[in-house]
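Structure first, commentary second.
Only a part of the assembly is drawn; its chains keep their places, and the rest are absent.
As written, the chain order gives the labels A and B, with residue 1 at the start of each chain.
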Amino acid sequence: MSPELARLGHVALETPNIDESAAFFRDAVGLEEVTRSDGTIYLRAVDEFDHHSMSLTEADSEGVDHIGWQTKTETGLSEFASQLEDQGIDITWIDAGEEAGQGKAIRFSTPTGNEFEFYHEMEKPDPPEERRSKLKNRTYSPTKTNPIAPSRIDHVQIWDPDANKFVEWLKETLGFRVHEYYDRRDGSRWGTWMSASETKIEAAIIDDEEQEKSPALHHVAYKVETANDLFDAKDAMNEEGYTTDGIGQHSISRGKFLYARDSATNHRIEFNSGSYLVFDPNWEPIAWQEGYLEDEDPPGSRQWVGQIESKERVFY
Amino acid sequence: MSPELARLGHVALETPNIDESAAFFRDAVGLEEVTRSDGTIYLRAVDEFDHHSMSLTEADSEGVDHIGWQTKTETGLSEFASQLEDQGIDITWIDAGEEAGQGKAIRFSTPTGNEFEFYHEMEKPDPPEERRSKLKNRTYSPTKTNPIAPSRIDHVQIWDPDANKFVEWLKETLGFRVHEYYDRRDGSRWGTWMSASETKIEAAIIDDEEQEKSPALHHVAYKVETANDLFDAKDAMNEEGYTTDGIGQHSISRGKFLYARDSATNHRIEFNSGSYLVFDPNWEPIAWQEGYLEDEDPPGSRQWVGQIESKERVFY
């Protein structure tokens, strides 16, 4: 029986200016700082029980240290390690606690160069008592957090010059399922929307036409409840002086979005609302073709197609 | 390896007046009539691809024929059948197509008397062309459907005089996970919120203190996007003259709700917004105790606790 992934867990980001990045993700976006150790700040969203869904580490330049995925079982770690080593992939074992709050983990580069971490155990620290919610099924009291704070991590978008190879590998080796894909007029694949958890889209893999070098993270998305929350987030970003892109709605995934960027690194966060869930084991991937909507539709419908204009991305 | 359930699929309701019940679920609530055959009307929500998530069948009196659950695999059907027969449960095999749009299925009574159906295959019929969405990842164009139409089935609430036995059986035999539970002051369990899909709460099992006879369906819940949608639904129910209960928000599940009832049967539908999802394989069930919120909080916070005043339920 194959090991299985449970879900997208966290992104570990690098920044040349950790204070400026923390000011963005914590003070402006409203992620909660859980702890700071060894030059790394660990953050989680206000509805998350797990120790962190993002970390910020000081480095020479901006970058992505790794993307963390939780396995369904603890034994899945060594099962995955063994499978990956069979493919010739080097595995680095990380001791429990080396990444704060986290159990034993493995790190490795995917065949196309994405830095991944697998882990199973994660501590669930209580918030400080004066900020804890009376409701037992959430973490922080919403009256004590940033008014625009998103609730939980949702997905990552990765741009990869060898996207097709990466997508096949995610399916074959890691068991990702495809929810939607988008083909160009010439038949080549532009993007694939996939899931480790099966239920929501957790990874959008985009063919990075302009980039020969290596894969990169385009954005990490967090969830908010309503479209008004997107406007409130945009408003807050404007008040605080951060760059935004959107508001709009993609045809693919039907996600309503606002993008905002850390001034220190260009790391991009998406505030995401709407979208849909897949509970159907017989889900047939949605097939989009370039021109399906654009040709017959007016330009105003572009946001339905969800081409993202802003191409900055941050490399591993 | 054990067979697994994928999700709550549908509820099959009985009504002494199918036209009046259809007027409620289809014309007022906004479920879509997919087909009518052999005296049964098959309905689905506007975001659903599968053939039906509800059926209405004429009968001598109101009732619940069965609650349908989809298995993860086709082979899961016979695996489950074999397991259940080992427990002494009688299995009835249903031919593909006997329930419109559905593949081969099994039906049986759970040890406490709930009527369940398991199936794997379900047709995904296109809507009529003039009502089909241009977006490939949804079914109906929202401009062509009822303004308050919910998007998809979410959960059922079952009242059972032998709730604890039922909950244990759901866990042990069917692999349900517990997300939350609520204990009375005397330590007895009042309710358990569980999931077949793991991600959302799909079944709330309530200890039916006042009812010795048999288990019953309290409500089936469908999803809407915002709290304003709950007000719009309440408004619509008032315009159409149907009984409602709510609007409010439960502490358990954090679901925002409106209940409305079919005048012919007292079958209750919940319009549900908010709530949370569980992607964590290490989720620790949320434990509530009677008095935790009520004692220290003002009466106005009752909606946070989510006691449902209206006790009508419909028996199998």
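To be clear about the criterion, a contact is a pair of C-beta atoms (placed from the backbone, for glycine too) under 8 Å apart; a residue touches a chain by one contact, two chains touch by 3 or more.
If you're wondering where the values come from, they're calculated on a predicted model, not measured in any experiment.
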- Query: Once every copy is counted, not just the 2 shown, what does the total come to?
  - Reply: 4
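Simple rule for what comes next: only the chains that are shown with their structure count from here on.
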- Task: Express in whole angstrom the distance between the two chain centres, defined as the mean CA positions of chain A and chain B.
- Result: 31
- Item | Contact footprint of chain A on chain B as seen in their complex | 1, 6-7, 47, 49-50, 70-73, 120-122, 124, 134-138, 151, 180, 197, 199-200, 225-227, 251-254, 274, 276-277, 279-282, 284, 286-288, 292-293, 297, 304
